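A single protein chain has been omitted; all remaining protein chains appear in their positions.
Labels A, B, C and D are assigned to the chains in the order they are written; within every chain, residues are numbered from 1.
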Amino acid sequence: MEKLEKSLREIAEKLLSEKKVDLIIGYERGTRPLRTTPCFVNKTEDVQKLIWDSSCDNNLAKYVVDRKEKVGVVAKGCDARLIAVCIAENQVPKENVIIIGVPCLGVVDRKKVESKLEEKEILEATIEGEKIKVKGEEFELLLAKNDFLCDSCLTCKHRNPPIQDVLVGEEVPELTEVNEFTEVENLEAMAAEERWNHFNGELSKCIRCYACRSVCPLCYCKTCFVDQSIPTWFGKTNDLSDTMIYHIVRALHVAGRCVDCGACSRVCPVNINLRELMKKIEKIVKERYNFKAGLSLEEAPPLGDFKSEDPQEFIK
Amino acid sequence: MKNVEKGWEPRILAFLCNWCSYAGADLTGISRIQYPPNVRIVRVPCSGRVNPYYIIKALQCGWDGVLVSGCHPGDCHYISGNLVARRRFAVLKDLLEYVGIEPARVNFSWVSAAEGGKFASVVTEVVNEVKALGPAKRLVKVRIEWKNLKNR
Amino acid sequence: MANIRDQCSWVHMHEHEAATEKAKDLVRMAVAKARVIEPLKRVSLGVTSRGLVIGGGLAGITAALALAKQGFEVDLVEKNNELGGFLRKIHYTLENDDTEEYLKTMIDNVYSNELIKVFLNAKVEHVSGYVGNFKTTVSINSGSDVRRELEHGIIIVATGGEEYQPTEYLYGKDSRVLTHPELENRIMMGPTPKFGNVVMIQCVGSRNNEHPYCSRMCCGEAVKNSLKIKEKDPMANVYVLYRDMRTYGLMEEHYRRAREAGVIFIRYEEESKPKVAQTKSKGKNGLQVSVFEPTIQEDIIIDADLVVLSAAIVPSQENEKLAKMLKVPLNEDGFFLEAHAKLRPVDFATEGIFVCGMAHSPKPIRESISQAKAAVSRACTLLTKDTIEAEGIIATVNPGRCTACELCMLVCAYNAIEIEETKRGKTAKVNSALCKGCGACAATCRCSAIDVKGFTDDQINSIIVALR
Amino acid sequence: MTNPYIPNLTVIRKITTENEAKDIKTFELTFKDSEAMKNFKYRCGQFAEISVFGAGECPIGIASSPMDKDAIQFTVKRVGVVTTALHNSEEGTVMGVRGPYGNGFPMERLEGRNVVIVGGGFAFTTLRSLANFILHKANREKFKDLTVIYGARNPGELIYKYDLEAWKKRDDINLNVTIDSAVPGWKGLVGFVPAVLKDVAPSSDNAIAVVCGPPIMYKFTMPVISELGFSPENVLLSFEMRMKCGIGKCGRCNIGEKFVCKDGPVFTYKEFQRMPKEY
Partner (left out) sequence: MKWKVIEKSKLPNLIGELAREYEIFAPVDRKSIGSFERLASGSEVSLDSRNTKKPPKDVFIPQTETLFTYKTGKQEVELAAPQVVIGQRVVLAVRPCDAKSFVLLDKFLSSGEYKDAYYKEKRKNTTIVGLACNHPLSTCFCTSLGGSPHGKEGLDVLLQDINDKYLIEPITERGEKLIEKFPWLKEAERADIDKAKKLSDDAEAAVKSKVSIDGVDNKLDGMFDDPIWEQICQKCLNCGICTFFCPTCCCFDVLDEDGKRIRIWDSCQFSCFTLHGSGHNPRPSGKERMRQRIMHKFNYFVKTHGESFCVGCGRCIQECPVNLDIREVVGAISALPTDKRSDND
């Protein structure tokens, strides 16, 4: 990982010094174990703060929307695809963004590591190559990184950013023959009643903190549909029906745009696996319209387009 | 809104596109073709006008079924209103079914201005399917009953 | 309006109690909407009573003359340095009218008519505005590159079609393989030549996967020229190799006359197309056509002196560029797509723009003329009014909520929405003249930034919650 | 335990439309329970939370003067969900009123001094209450001379026309009504409020200025007020912020550490200068 970090810093320094960008958005070491935090570098000497390892899980595409100045963004495969979607939807002009693509072998899911250690608190953690060294009060463990990757990274088919201006390091082999819809298929196999109770249980934990909306780069509406007043569509209380509808409609809104970066599931403080909804939407759009989000800047989004031969088996 | 004891009758909300399905419904009337009285019709300019919010809000308000009907592909008075809507409805229907809402609750159909008979048969089919499902419970927002709260 | 008659009483005759309950509900729903409706103001817009005709072929000229006859000024824009288009290649018709003469008089009328301004060697560079208020920049490159800005209320697209340059049947490799216009030149120019064996091959470049459509006028041309050859040289043998003789309508009459005149029509199947080969026999290189006749299940071989190909009509290259400029659709074959085959055959979806002639699809001369006049009659429904009223039921944008993501522009069939730069950033803006109020944009917009007057989200929401 | 969130029930007795655009109306409410009416003692400049059941609540300045005992008036502009629902209701509808909230104008500081009222646009409600209170026969002599400067975009937007007429006839008030730009048939003053204030130039000694209007008006009026020699503590400003509870608990109406609903809405210009510019 150090090789990647070094070349990332060189690229950042070059971009800043050549005035190609006014700001670099990347990751720096966080204040807590296994945590990195977004960092905004505009002076070449701060470039040393930039780091890269597989705990850089924040989705930096969120900071690209409505950027006035020229920006260089460190972007994993999913982030780069989301920046592409934001550019295609005119939320930021292409010439304002330089995508610094970083081939990514998957980011570590902190919740998986914490649940593995149950009660014991992690005081220190470092990632070395394939291993995670975890230190606590009176324990020290070496964990295999690949057992603790985020769910979306396990089936990610775009480890190398499909759209980028600069590539850090070399391309990594892509996962090809992996079925990314296994969880969705398991849920689909359930009976409707069982699925309803499953989603009821999951979404009843929601406390409407809107972190999933705040972290998703696709949610840039000025007034979200839950905050609208004339008419007030759905309630803002944590009543079960309002909460389920909030998540259902948000899933509809990312149809044909979501790239499954997994940020919404990672950020949820009450551990709701929102990917179950978003992945189903991705499956619907893929099967019905053979569309995959964020792979090109020109392609019309599926819900803004139509073909005469679109499937209509569900129409009487 | 629903009396479950004696012969419960479902209430179905129908969004009919002004140029084809609404005219089709009128033709059903002119030709006196009978169909069950459970449907309440809302006229919209085009099936493309029907926002997923309407369908979800209807389900939340306790409507037992929703029908959206528009012109056949190619006949749309607004050229592509129904074609754009078709994709939207496809995604919505698949997602609602996935979340666990009975598929028969949300129905879509193409009925042209000349198909009075088809409109009646579509409505009958929808009413029977919804009646088989029973009153809508999933996603319905429970309204507070006035009686048991007024205790001070 | 609560539709109690057609949608309640007449359709629930035997369930009085339920029907009354339904009628009450329908009234409740109608009242719920009525409480939040607002008056719809109809926006009136001025109309520049001038017309623009793009393309100076037969259709273009007919349209320009017809418009002038109605008293409207016309700008006629032609990309070549002379008027006439495809008609210049045709000298006579099936009914033996003299098209050259007809074209000459039409062109004289055009030039002599002071209402019509002709721009030769002129190309349309940019079109802006909307019905009644179009602004077009035309670049004229006769020598120096001059740009002219034209203002008009309607646009008639008459850019015509082009003849398909065949690559099969040794066309271009053997001087004896011609197309019908070339044959016509030869017939008209030369003295009474001897034709000998003439073999005509139909559907060249038409009805294949590249151009799946039928060019509709080549069977007529074949019959016309075979009759002309028989008339000029009765001893000539004319063979027409066809897949289907589509001399529809009154042309059927001439097809019968051709058969009576001794023209031999031989059918072939699409899979076993005729073959044309050069042969070396008796010292001079002959031309041999062999075709597999399905009924007798045998190959027929003809030594031909002349092979005439009925080449298809293909859309002109500029259609793509012009369509983007006018924001009008092309069909899969590349011709201009009319708003509705039966109800609005010469209109485009975008109001104020019309199409006629071979730009719309290949068609014989008569049909081009009648379609040109039809386009003019439709155009005059707009030009005769000095103001047109935009619909009351149109979409409006709430700039406070719009994020200018252009999703509404993608779904608008009428291209009525543009992105506008304001102090507060970019927002969508609806052109009330073009908007038809279908609401596709309002339903697609995630942030409900766009709403349709008369069917607003608030009104429909109050209907949904009316019976709670 | 007195529950501050339960409103008193009132009935709309009279609705008068105030401007041509018909989006400003004055609602006269009478309390259903006379006891509650008596306890509803309020000062000029205070506001109340009006409940439109089914739509919600909104904070509206009390427009009637504390002197008329039988009813209270609120002037409401149609802006959001609650105000639209209010505009759609007719006489006889039952509304909820909670309050009075806010500190209102410090009447004791105004007594024995000249009062200069400067109002703009539709925010003239609480100033009208103050003017009527001062002009009431029981209070008039407690105050020295009263100058009123009131401006609106055009004659159609001027509200309380009947009060303005009544005040014109009196001699103990120096009334100046102006509109932003000249309109045919308008004989009165023309010009923005700050400009008219400069011309009228009320003397600042032993005088207190009460200013109320949209934030844009403050920006231009404050320099003129200081020029006229009013010291910052002799200038009262009234603010309008988003409010929900009206009693300083829901946490949204603060400017700095001051809650506009509890510690305001009236602040002296001196206090205002110390507060962060977040209003």
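Keep in mind that, in the parts below, a contact is a pair of C-beta atoms (placed from the backbone, for glycine too) under 8 Å apart; a residue touches a chain by one contact, two chains touch by 3 or more.
No experiment lies behind these values; they were computed from the predicted model shown.
Across A:S17, A:T182, A:N197 or A:N271, the residue that sits in touch with the chain not pictured is A:N271.
Within the complete assembly, D:G80 is the residue of D:G80, D:P106 or D:P155 that touches the hidden chain. Although one chain is not drawn, the whole complex shows that of D:K14, D:K69 or D:R242 it is D:R242 that touches it.
Those residues of chain A that touch the chain absent from the view are 30-32, 35-40, 58, 62-63, 115, 119, 121, 123, 137, 205, 207-211, 213-215, 222-223, 227, 235-239, 266-267, 269-271. By the touch rule set out above, chain D reaches the unshown chain at residues 1-7, 9, 11, 51, 53-58, 79-80, 83, 92-94, 96, 214-215, 240-242, 244-245, 247-257, 262, 273-274, 276-279.
The criterion applied here is as follows: only the chains that are shown with their structure count from here on.
The interface holding more C-beta pairs in contact, when A-D is weighed against A-B, is A-B.
One finds 36 Å separating the Cα centroids of chain A and chain B.
Taking the mean of the C-alpha atoms as each chain's centre, chain B and chain D sit 50 Å apart. Counting partner chains per residue, chain D has no residue touching two or more of them. Each of residues 411, 444, 448, 457, 461 in chain C touches at least two other chains.
Contacts from chain D toward chain A in the complex involve residues 80-81, 84. Chain A makes touch with chain C in their complex at residues 89-91, 220-225, 228, 230-231, 233, 253, 300-301, 303-305. Across the interface of their complex, chain B is touched by residues 184, 187-188, 192-200, 225, 233-235, 239, 241-242, 244-245, 248-249, 251-252, 255, 277, 280-281, 284-285, 288-289, 302-306, 308, 310-312, 314-316 of chain A.
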